[in-house]
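Dropping the structure in here first, questions after.
The complex appears here without one of its protein chains, the remainder shown in place.
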Amino acid sequence: MHLAYPAVLSALLFCTGLYGVLARRNAILVLMSVELMLNAVNLNLVAFDVWLSRAAEETLHSGQALTLFTIAIAAAEIGIGLAIVLAVHRNRGTSDIDKLRDTAEGPEPEGPDAEGPGTPAAEKAEASA
Amino acid sequence: MNLAAAVHLASAPPVPHAQHGFLSPTGVEIAFLLVGLVTLGAALVTVTTRQLVHAALWLVVALGGLAVEYLLLTAEFIAWVQVLIYVGSVVVLLLFGLMLTKAPIGRSPDADSGNRWAALAVAVAAAVALVWVVVDAFRTTWIDLDGPAAGTTEVTGTFLFRHWVLPFEALSVLLLAALVGAIVLSRKARADADTTPAVHGKEGAR
């Protein structure tokens, strides 16, 4: 079998998962897309391992071993990820990624020109309050 | 331009299988291609569908298709592990997650964020680059699938417990840590939600 088939399939699956990660709004869908990307890598690993085990008489089978490890780690990842998503959902009432914008830059602060007269007035208002 | 030279694999001498053309596929290749198309289609539907639960179900199809691909590549143990863990547990976990986050059943119009077109551009660019590189590098490489299978359970057990024991054990520790972490995350969040609802309500409203 041509190695190109699994390799191209892997690349396309990876990019599909990439699109999902970047485009999906729901965090769980993003996790699904991450799974797709991981599986694309797994396919790559397996295909190359099979090829090398024949072509280079490689007996270590590192590709398959890494695939197994990846699957295990992916399982752990999905567990932790879902726990985080659930925590966020409980705290924020949403699991939409683009609503979690705590790191966003706030509205543009007043320039130095407007700050001079504005600040004392604000302080005065605070003091009187 | 010859990317094969660039992406040179040290232990892989060029195998003289140039007689295997792309226009005369073997049966395995045909099967691989068909299953691969199904897998890719399912994956595409997974990342584009507006019904969240359907996305999880299409993911099952895609992951199952991958398991079949593993089988076709003679890696049978991996294929069963794939079916067991991904299709059996991960997707179930995801479905639970959807359920617990009160994901809407049916079409949700806002499944995709405003970042969609940038994401599409990036993904297409990455796909073009990757496919181009991969095809250019491996268009003549041939996997010889004849002979003993490369990934039977016996072979897998042999290399796993002969060469990879220590990472395997380390992985078990990692899994344990992940288990504990998941539990801690879930419980702590609940405790927070109980004690300081006002703060969270305010933050949630933001």
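When the chains are written out, they are named A and B in that same order, and each has its own residue count from 1.
Basically, contacts are C-beta pairs under 8 Å (C-beta built on N, C-alpha and C of every residue); 3 or more make two chains touch, one makes a residue touch a chain.
The rule we apply is simple: contacts and distances are computed from a predicted model.
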UniProt names the one chain left off this complex as which of "Cytochrome bc1 complex cytochrome b subunit", "Carbohydrate ABC transporter permease", "Molybdate-binding protein ModA" or "NADH-quinone oxidoreductase subunit L"?
"NADH-quinone oxidoreductase subunit L"
Among the displayed chains, the hidden one touches A, B
Of A:21, A:47, A:66 or A:88, which sits in contact with the chain we cannot see?
A:21
Using the document's definition of touch, tell me which of B:34, B:125 or B:180 contacts the absent chain.
B:125
Of B:46, B:82, B:113 or B:186, the residue in touch with the unshown chain:
B:113
Sites on subunit A contacted by the missing partner chain, in the whole complex:
18, 21-23, 97-98, 100-105, 108, 111
For subunit B, enumerate the residues touching the unshown chain of the complex.
1-3, 5-6, 113, 115, 118-119, 121-122, 125-126, 129, 133
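As a working rule, only the chains that are shown with their structure count from here on.
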Report the residues of subunit A in contact with subunit B in the complex, numbered from low to high.
1-9, 11-29, 31-33, 35-36, 39, 42-43, 46-47, 49-56, 58-61, 64-65, 67-69, 71-80, 82-87, 89-98
Complex contact set, residues of subunit B against subunit A:
11-13, 15, 20, 22, 26, 28-29, 32-33, 36, 39-40, 43-44, 46-47, 52, 55-56, 59, 62-63, 66, 69-70, 72-75, 77-78, 81-82, 85-86, 89-90, 93-94, 96-98, 100-103, 110-116, 118-120, 122-124, 126-127, 130-131, 134-135, 138-139, 141-145, 147, 150-151, 155-156, 159-160, 163-164, 167-168, 171, 174-175, 178-179, 181-183, 185-186, 188-190, 192-193, 200, 203-204
